[in-house]
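Just below is one structure, and these are the notes that go with it.
Of the protein chains in this complex, one is absent; all others appear in place.
For chain A:
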Amino acid sequence: MSQSGVSLSGDCVSKFNELKLNKKIKYIIYKLTDDYKEIVIEEASEDGDWEAFREKLVSATQKNKAGKVGKGPRYAVYDFSYELASGEGTRSKITFIAWSPDDAGIQPKMIYASSKDALKRALNGLAAEFQANDEDDIEYQSVLAKVSKGLA
């Protein structure tokens, strides 16, 4: 269990398994419900366009305690494929991204950070993982470098 006691909704894991086994879904974005009790799926998509995915993270919002909507953190799983630079073919790595923009409020950031473990532990078969805190961190090139460890 995570340190915040937040729980997962039932389809979080099953959708992930679908991504892992059927290879149709390219990414899943998870969010916390507005009452911060449960992690739910915000979106699962078969569209492999990284920029569209990135745009969705950047424009994510979350309500703070005063009810104001500000920038919001998210969790995401992306089935990331890349070509090896050595020409030995394509690799695909299921990557876990903890997106927490620096300019989001302290409250949502705190809750996402302390609840991350609950989700991550439930998902089996993650090949890579990183935290991203500003828009540069989720540029395609910087993610590629991180996930491929410089081999792409």
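Quick note on the criterion: contacts are C-beta pairs under 8 Å (C-beta built on N, C-alpha and C of every residue); 3 or more make two chains touch, one makes a residue touch a chain; residues count from 1.
Methods note: contacts and distances are computed from a predicted model.
> Since a chain is absent, check the UniProt entry for it and pick the matching name: "Ribosomal protein S5 domain 2-like protein", "Nicastrin", "Splicing factor subunit" or "Actin family".
"Actin family"
> Who touches the missing chain here, A:F16, A:F80 or A:Y112?
Going through A:F16, A:F80 or A:Y112 one by one, A:Y112 is the residue touching the chain not shown.
> Residue by residue, what part of chain A touches the chain that was omitted?
On the chain A side, contact with the omitted chain comes from 1-7, 35-37, 65-67, 73, 98, 100-102, 104, 106-107, 109-114, 116-117, 120, 130-131, 133, 137, 146.
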